[in-house]
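Structure record follows, encoded as structure tokens.
We show some of the complex, not the whole, and keep each chain where it was.
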Amino acid sequence: MPEVPLLPHVTLVLGGARSGKSTYAEKLVDGTLAGGPPRPALLIATADPADSEHHRDAEMAARIAEHRWRRGRHWLTVEEPLDLAGVLRRHDEGVPILVDCLTLWLSNLLLRGEDLVAATAALADVLAGMHVDVTLVANEVGLGIVPDNALARRFRDEAGRLNMRLARSARRVVFMIAGMPLMMKGTAGG
Amino acid sequence: MPEVPLLPHVTLVLGGARSGKSTYAEKLVDGTLAGGPPRPALLIATADPADSEHHRDAEMAARIAEHRWRRGRHWLTVEEPLDLAGVLRRHDEGVPILVDCLTLWLSNLLLRGEDLVAATAALADVLAGMHVDVTLVANEVGLGIVPDNALARRFRDEAGRLNMRLARSARRVVFMIAGMPLMMKGTAGG
């Protein structure tokens, strides 16, 4: 995985499962975290509920539905499980973007045997040139014991590497613990 | 799981396995963290060593014994694996309370097929009305890879949700890392 250039418009919201990272990131992107009225925003959802290879379809669909329910009418949603770079490039105007989530995108690539180096390089290139603010939600998955199976270990390694690369270059990094933000880089205000 | 009202007397001590959360919480509750002499306190232990359905009885019993050994004579202990709201209500006078731990209580409910929404709502109601200080120890379990089995995933989700709800309303939240407290909300002094 190559180095990532500076990403002046990128915020990374990291956290474990059910750490409140999606909720926090949504409020950050649509302006409601600062207490203002909600502003238009675009969600790029990487979950793929129709994927027949997905072992947990029902759970995933329920989760997506819950996410939709939480969001108001000022959100537009685009679903894209694989070509994240392409969809970001096509929407680089007007409204801020939330990608939820990067780790699921990585998992989608890994399960399909895609070239992670190429995909990550393409993503980094697009992120570096974006004009609108992009907030990336990502899972921290490396704080348990070593997984038994090799694929899970590879996924854990790749997810951790991607998080590190993006964190190094992002303008702002937040680590969520039980719904509370820990600012690792930058501030909630910008 | 419904929203939780403000919990002005509640401290949440979060952390992973062997992160020192019980030890820190005990000292916080009995006053020895501040360097004073130990004051009387009540422990509500949610572990259930006699449960025949428990797969790890010996380990759990050893852990409980170790916890007992660490505590001095100024501690009273009540064991209650399920009716946490009831036992809190019955002891809402005189001495501060430590609940160790909330995540095990949730696991007990889940394994028995209890209604988590009702149990959590009852707990939140009681916590909101408490007059004595209550410190809740809880496990953070969402920072590893996605578990293979559905029950573990559900447990992880429910535990994370409960932690988030309580963290949002609690007066003070501490995240433990290797025995060291990271104050997420409030201060060690109050």
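Note that the chains take the letters A and B in the order they are written out, and that residue 1 is the start of every chain.
Here is the rule we go by: contacts are C-beta pairs under 8 Å (C-beta built on N, C-alpha and C of every residue); 3 or more make two chains touch, one makes a residue touch a chain.
The model shown is predicted, which means the values in this text are computed figures rather than measured ones.
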Number of identical chains forming the whole complex, with 2 shown: 3
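Please note the rule applied: only the chains that are shown with their structure count from here on.
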Intercentroid distance (Cα basis), chain B paired with chain A, Å: 31
Partner chain B, residues of chain A touching it in the complex: 15-20, 56, 59, 140-145, 147, 152, 155-156, 177-180, 182
Touch list for chain B against partner chain A, complex: 12, 14, 16, 140, 142-146, 150, 153, 156-157, 159-161, 163-164, 166-168, 173, 175, 182, 184-185
